[in-house]
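Other chains dropped; remaining ones untouched in position.
By letter and in written order, the chains are A, B and C; residue numbering begins at 1 in each of them.
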Amino acid sequence: GGGSDDAAGGGTEKLTIYTARDKKVATFVVDKFTAKYPEYKGKVEVLNLGAQEILERVRAEKANPQADVWWGGTQQGLAAGAAEDLLTSWQPAFAGKMDAKYKDPEGRWFGEILLPEVIMYNNKALTPEKAPKDWDDLLKPEWKNKIIIRDVAASGTMRSIYASMIQRQSPDGSNPQPGYDWLKKLDANTGAYAANPTDLYLKLSRQQGVLSAWNLQDILLQAEQANMPFGYVMPSSGAPVLVDGLAAVKGGNSTGAQKFIEFLFEDSLRADLAKDYFQIPAVDIAEKPEWLAQLDLKPLDVDWDVIGKHETEWINHWNSQIKNKG
Amino acid sequence: MSTIPATPGAATVPPVTEDPTPPRARAPRWLAGGANSPWFPYVLVFPLALVLFGYVVQPMFATFAESVGVDGLANYSVFLTGDGVARSALVTSLVISAASVLLCGIVGVAMAFLLKRFSFPGRRLIEAIILVPAALPPLIGAISFQLLYSETGILPRGLQHLFGTEQPVLPFTGIAGVLVVHTFTMYPFFYLAASAALVGMDPSVEEAAYNLGAGRVRVWRTVLLPMLTPALVSASLLVFMTSLASYTAPLLFGVDQTMTMQIYINRTNGDLPMASTYASVLGVVSVLFLLGMRWYEGRRSYRSQSKGVASHRREITNPFGRWLALLASVLATGVLLAPVGTIALVAFSRDGSWTTEVIPSAYTMGNFVTIFTDEGAYRPIVNSLKMSLIATVACVVVGVLIAYAVRRLDFRGRALLDVAVMLAWALPGTVVAINLISAFSTGNAFSFGQVLIGTFWIMPLAYFVRFLPLVFRSSSATLAQLDPSLEEAARNLGASWWRAFGTVTLRLMLPGVLAGALLAFVHGVGEFVASVLIYTSETAPISVEINNRMYSFEVGTAAAYGMLQVVLIFVVMVVSGRLESGPKASREAARWTA
Amino acid sequence: MIDVTLESVSKRFARGGDSAAVDDVDISIAAGEFFTLLGPSGCGKTTTLRMVAGFYFPTSGRIRFGQEDVTHRPPNKRDTGMVFQNYALFPHLTVAQNVAYGLKIRKVGRAESRRRVEEALGQVHLAGYGERRIDQLSGGQQQRVALARALVIRPRTLLLDEPLSNLDAKLREETRVEIRRIQREAGTTSIYVTHDQAEAMAMSDRIAVMESGRVQQIGAPQEIYHRPANAFVARFIGRSNVLSLPVAAAGPQTVTVALPGGDQVTVAAPAEHGLREGATALVSVRPEHIGLASTTDADALPGRVTEVEFTGMATNLVVDVAGEPVQVTAIDVPAGLAAGDQVGLRLPRERMWVVRP
């Protein structure tokens, strides 16, 4: 049996969280949570998984859900979960403050943090001045084989960036060709595709390439906490902003799950996470850390509905016709 | 399984079959009647078949059903038409697998020959480290190869510095890189199988070939290798299927048009039927390969037909050969240990201190301090050990029996049983795990009515299903060499089938069984893809821990964990090396080099 | 009392060609009897033995021990002790452990077991070899371990498949006396396979001669030797001349045949020989029963020596008599007898016997 039927003494049920967040973040948050709600002390079980694995697991466990909270997932992933009827629909207190584009209209999932996708560079190899200023600069011949890209098809983040690049040039998604051409040129400049984030960081830090496209939070985390030689450029035409969200799993311990999710959106916690873990909250918070206050976030105008409709087709096309062919 | 079955699983009750004999002989006969009663095979095999059917075959069919669920066989047509991705993925996967088999075969058999046929200083040590590459934690392992051989790797960069060239020298990329990783991590399949077989082989046959004028190479080609066929077939199957289902290596070396990558991509796309289609094709290819190999092996007999017992008696006085063997082994060891050394470098280097340098510039013990000060540090290690051990024991018990049944007993459906066991190995771990989740989310007959999801037992069960083929195959290979008249002699002297099996057959199969058990254990400790889908916070294995560290780019501590795993497996190797042969293997080799 | 019965037992191998390895064999062996299977290589001796031991199931027919049908009884329930033609020694056990294996299964106590193992090793002249590994023994020594292993358990039935084939004459003789002694003392029913006819003759109570899976004759050694049922048995057991001679007259139990020289002799024949005057009778006569005589002897058939072979105890000759080669074994041969010499042969009519084709 899972969390739901293991009702323990004291009336508090076990709370199982599947999270794609960094282990440190998860530990930090859960500690605060149990500090505030002592009845959950020793009752919270956190499993660290990849975003894709959470989807797989929740999907496979549908008949007898084990998880209560799905914490950390792309908009697409969560939407897929919602579509497969895996998620609870509810309206938390913070939902009202949240921009509609960051949440599911039926309340099955909510955005937690915003992930602007920016240009990343190795700051030992390049000065900020020499680094490209906008997306189109990446296509310049001087960057030939200097770009490392986290392999696209298997990464939610990258799929969103690439789809945005296509949608940018065809707002209604009817003509992906200009986007394809653009990506083909990018492919020509791409020296290698990295297998996973770690691989990307390694390749970039070891200067197999010097440029990439990546999310702001991780760039800052790596630079500050892991001593990596990374810097970022906010593209002048704007950065696609992804939403990373969370949800309560249907059939799980919904009391605990909802309590936890509400807790996550508390102002002070958000501020701490923003300060220490470079998170950009999806709802506005009162006191912003310095970096966030200074951040000149310029969102690229992306229509996620259009992307949602075409992403599979576009990425499959890219994967089979463009990748390594430019 | 902990509790009383809610539904009486057929496997738990002795099968009630109509008994054709008079009641007098009835009671113990189904057990003691032994291998001679015409329906003994079914008694032995029935529970096994049930387990396999429940855990492997039926989920496999479910996968197949999903692939044809919506639009029939349309999904399969992409392998014939489509934009070619499917077809080229299939071709790439096949090419990589075939090449891996070849390379692993060469390396593994050569090492087996060196270590089992020559005695030289340090041989025991090399025997102990020889399995370490297989023990590399999946993610770290592949990354260590990258750190070694890729464009930014130690070797190409080192050579670049040495020769002062513009570009790194001799980097491995793409398929070549994948093959390097495969060769290094999978040659132990061949090594273990071939060494077990060499030990069990009738030496006089080799002498006969020399006597008829065959030179050393020729003897190898025409006698030794053919006589090793069961072992080689077993290893080929394992390597082929592993390569086919290999995921990390192609991923890291950017070979994305492989079957497994396509499965992953299609899952990410949310196109589950298509993913299932790929998985089914993978299964079908594996089964075809298996059937081909079975046929190939079945054409001949490999049992010693000699009278009496011959011992290795050929002696080599040529010291040259001995030193050459030593040299070759030292070289091989260096190459084998290089990835481990790389992990050690990472583990001991300060985060961020190793970028463009050939080797890290600053060192620290910090990573080890970090993992050991973490309060739950030992938990994953203990978990992995415990779960692998349980699974390995189960694999040995069941695997050996199935091997016996398939090799020695005559019953309908032998080939089917063989295929059923191997299927679990042919399928990607993710698929197996998902099948298990579906099977055990709710109680059903195959789980004895138990919901296993979220419990401890699901993990060993997954390892058991996945690694059963390892023990099964290598046991089966040694059994092929064994003269059945030894077992007959024991029976004749009054031993029941079980006793004869235990005291003679099993004892003589031991090298192969141990080899398989070792492989199962090592793989169990490193298992990630299935574990990550079914572990709970209580049962988090070491691989998940490593992955979490990798995920947060704590490469240093991940490597430190990796080192722990390697050391652990090294210890197991040394212990089992003692167990397996004691002084006997050395004696064997010594006789050859007296 | 009948102890082991084979009732029209046949065995066909899936890939053994068309013919059966053992073909409709009927044998009954009395309790305590020493029964020998004799026959050319590949005639089905081992196959028969293995069916009795329970390693093969007859394709058809039944096997009984006493009254019980054991056709499908597992080997370990048959209490047979078998010496395998290929020894089938346990390579992972020492000599003593090999021999002790069956005792251990019979739960014989340690001390008793030790004593019996030592005794058995002594019986096969391997005292002191107990601690050796099997692969440190010579071929003959291995064979003796196999024998000791079967003897030591004192089984109800002993099945011995050429247990002495790799031993020297001296040892073989000693060992066969030992086997016989043990077997007699315990009253063990024994089925013995050998290719050594002298051995078969000397040891057996009865012998079955097989050919191509079929039993040709069953009888006491003397009977088989002196009254072979057919030409095959006559030729196979010992050496024998089977002469084709025209029948001059036929009685109920005798036949009168014409010798090459023209003389007629009356020789014994089986009751239903079915020969008539003018037919050709096959008459068997043993080489050692033919006497050498000088060419001048009127009673003797004249012939020319074509081959001379010295075998130690005796000399074998082949003598051409009117175109038919006749084998003769003689102990006292005229010194210097060589191929080409003329000799006379004396045929012993009382030792001649008509056989069936």
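Keep in mind that, in the parts below, a residue touches a chain if its C-beta (ideal position, glycine included) is under 8 Å from a C-beta of that chain, and two chains touch if they have at least 3 such contacts.
Keep in mind that this is a model prediction, so the values were computed, not measured.
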Composition of the entire complex, counting every copy that the file contains
A x1, B x1, C x2
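In this section, only the chains that are shown with their structure count from here on.
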Edges wherever two chains touch, nodes for the chains themselves; is that graph a line, a ring, a star, complete, or other here?
line
Most central chain, Cα average position
B
Leader among chain pairs (count of C-beta contacts):
A-B
Quick check: how many Å separate the C-alpha centres of subunit A and subunit B?
36
When centres are defined as mean Cα positions, the distance from subunit A to subunit C in whole Å is 89
Report the inter-centroid distance (CA atoms only) between subunit B and subunit C in whole Å.
54
Interface residues, subunit B side, partner subunit A - complex
83-85, 139, 143, 146-147, 150-152, 248, 251-254, 256, 261, 264-265, 267-271, 350-356, 430, 434, 437-438, 441-442, 451, 453-454, 532-537, 540, 544, 548-555
Within their complex, subunit A touches subunit B through residues 1-2, 22-24, 45-50, 52-53, 56-57, 60-64, 66, 80, 124, 151, 153-156, 159, 192-193, 195-199, 201-203, 205-208, 222, 226-229, 312, 315-316, 319-321, 323
Interface with subunit B, subunit C side, in the complex: residues 53-55, 57, 72-82, 84-92, 101-102, 105-106, 133-137, 139, 142-143, 149, 153
